[in-house]
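Data block below; observations after.
Up next is chain A:
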Amino acid sequence: MELETDVVSHASGSARLRLANTDILVGVKTEIDIPKPDKPDSGKIEFFVDCSANATPEFEGRGGEQLANSISNMMQKAYHSAEAFNLKQLCIFEGKQCWKLYIDILILECGGNLCDAVSLAVKAALFNTRIPFVKAALMDGGNIDLQLSDDPFDSKLLDVGTAPLLVTLCKIGDKCVVDPSAEEENCSVISLIVGVTGNKRHYYPNHTDKQCTESKCTTIGMNGPGSVVSKTLKDAIKQGIVAAKSLDEALGQALLKERQQNIGMKKHSYGFLK
Partner candidate 1 sequence: MPLDYRRFNGPEDSVSYKRYTNKYYKGYDELYKELVDDKGRRKDGRALDEARSMCMFFARTDLISQAKGSAYIELKKTKVVCSVFDPREIPHQNEFSQLGQLYCEVKFAPFSCAQQRRPHVDAEDKSLSVALRQALEPTVCRHLFPNYQVDVFVYILEHDGACLAAAINAAGLALANASVPMYDIITSSSVAIIGKKVFVDPTEAEEHLAMMSPETEGTNHGIITMSMLSELKQVSDFVQIGSMDIECVTEAMDILEKECENIVPNIQKVLVHNVVQSFNQRKQLEAEAKEREIALNVKMEEWKKLLNAG
Partner candidate 2 sequence: MGIEEEKPKAFQLKPMKCEFNFLSKSDGSAILSQGDTVAVVSVNGPLDIKSTSQSIEKSTLEVLYCTKGGKPSVADRYKENVIRQTCEAAVLGSLYPRTGITVTIQELEDFGGLLSCCLNCTCLALLNSGVSMRCTYAAITCAIDESGDIVLEPSKQHLDTARATMTFVFDSREKNLVTSVTEGVFSEDTYKEALARCHAASDLVFNFYREIIRKYANVI
C-alpha cells in the first residue's frame, strides 16, 4: 500500500492511495454554509465519488454511476454518527454558519476492494485537511460578516482519530476473505462491508483520553446477490473489526511519519501519477 498526502495544492486536504492495483485520489474542499435547522451546532459533510472511465472499461458512459452512488452512500452512512466523526468541530457560529466539507473521491484505477481503499484515502485526506481560522465575526443585523485569516498556515487541523474505516469481507466457500482482489470479488456471491471507528491513539500520540479505545461499528451493509447464515455474519463482523483495528494502526503510523517528514524537510514529491 502506498500513501501520499497533500497532493492537490488547491484543495484544503488531499490524499492519494494505491492499494495493489486500486488507485484513488481524494480531495477535500471547504465551504461556508448555513447549518440545518434541527442541528444548529453541527457542520456538514458530503461525499462525491467519481468513477473515471480510465479505471475500468465498465465505467464508460453511465456504467460507474451505480457503484459510485453505493460507495458514497456507504461513506455517508459510516460518517453519520458523532462517534465516528464529530461534526461539531465544523461549527463556526451556532445556528448561523458552519463549514461544509465536500469530499471528492476520484477512482483512477480499479483493482478490487474499492470501499476499503476509499475509506483509507478519505481518512488520510481529512487528517491533513486544514480549515482556516475565523479571525472575526461582525454582526450586522441578522447577517454575519466573517473575516477569515489570509495566511494559509494560520489554520487548524481536524480531529479525525475516530473516523471510520470500511472493511470488505468476501465470502468464498465457507471462509471470509479480507481485502479481496478483483478476482476474489468476482468469485464471491456475497460480501459484507463493515465500517469500524478508528482509535485516536494511533493518530495523536500524546492523546491521553483513555475512554474511547474500543472500536465500534458505524455501518454494516451487504452486497451481492447471495445470502448468509447469521452465524457466519456474526463471525464475519468480528473478523472485520479485527482487521480494521490493524489497518487503522498502520494508517496512523504512516500518516504520522509522513507529517514528520514534511515538517523536517522539504517534501519529497513522488510525482502526481506515478
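The set was built so that all candidates are chains of the complex that A comes from, given by their letters.
Here, contacts are C-beta pairs under 8 Å (C-beta built on N, C-alpha and C of every residue); 3 or more make two chains touch, one makes a residue touch a chain; residues count from 1.
Model, not experiment: these values are computed from the prediction.
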Candidates 1 or 2 all belong to the complex; chain A touches number 1
So in the complex, which bits of chain A are touching candidate 1? 37-38, 69-70, 73, 76-77, 80-84, 86, 192, 197, 211-212, 214-230, 233-234, 237-238, 241
